[in-house]
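All protein chains but one are shown in place.
Presenting chain A:
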Amino acid sequence: MSNSETPPNASRRRLLMALPLAGAGVVGVAFWKMLSGMEHGSFNPHDINAPVLNRPVPDFTLPDQPPMQGFNTQDLRNLTQPVLVNFFASWCIPCLAEMPTLMTLKDKLTMWGIAYKDRPENAENFLKHSGNPFSRLGSDHEGRVGIEWGISGVPETFLIGPGGVIRWHTAAPLTDDILSQTLLPLVEKLKAP
């Protein structure tokens, strides 16, 4: 905000005033790349499962989230039966909303939970109040494992088939409709052979 008209100062000023344009230009090019990626199908911000579907689970190790034992990549790769892995958090209301649905699923399918970006004591309290459908629980306090799995938020649910391969994924809270129409038929198919 100086009033001086000396050349070096003026050219610096000129540069400064061009900064917003340069910033907008960079962002604009990035948006254009995203849009053209979306048209060619190489970039899809909605379809998060594309990079992980039908691939083995990423490498990770999760510490115990009381009251259950934690788990790691090897545990999932050694599976012989399908397991549902659910990311949840005590601060997430939609997670709370899907809990009763998970509870109804408890007898039909093994479920492992990951408390995402949540203090272990808060997550434990959450499960005490809403019920605990999980048989193993890991704590992802830092959110690092969530990054490995590529989640976009909580709740997110992955169906892991035998051998630790991701077979199905959703970024929306589970509902009875999703269970009966999509998830349970898929579980039956995975159990069959």
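Heads up, the rule we're going with is that a residue touches a chain if its C-beta (ideal position, glycine included) is under 8 Å from a C-beta of that chain, and two chains touch if they have at least 3 such contacts; residues count from 1.
The rule we apply is simple: contacts and distances are computed from a predicted model.
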| item | value |
| --- | --- |
| Absent chain [UniProt protein name; select from "Elongation factor 4", "C-type cytochrome biogenesis protein CcmF", "Sorbitol/mannitol transport system permease protein" or "Small RNA 2'-O-methyltransferase"] | "C-type cytochrome biogenesis protein CcmF" |
| Contacting the left-out chain in the complete assembly, out of A:55, A:108, A:129 or A:191 | A:129 |
| Full-complex contact with the absent chain, from A:25, A:67 or A:163 | A:25 |
| Positions on chain A where the hidden chain makes contact | 1-3, 10, 13-14, 17-18, 20-21, 24-25, 27-28, 30-39, 43, 45-46, 48, 51, 91-94, 96-97, 99-101, 103-104, 117, 129-130, 146-147, 150-154, 175-176 |
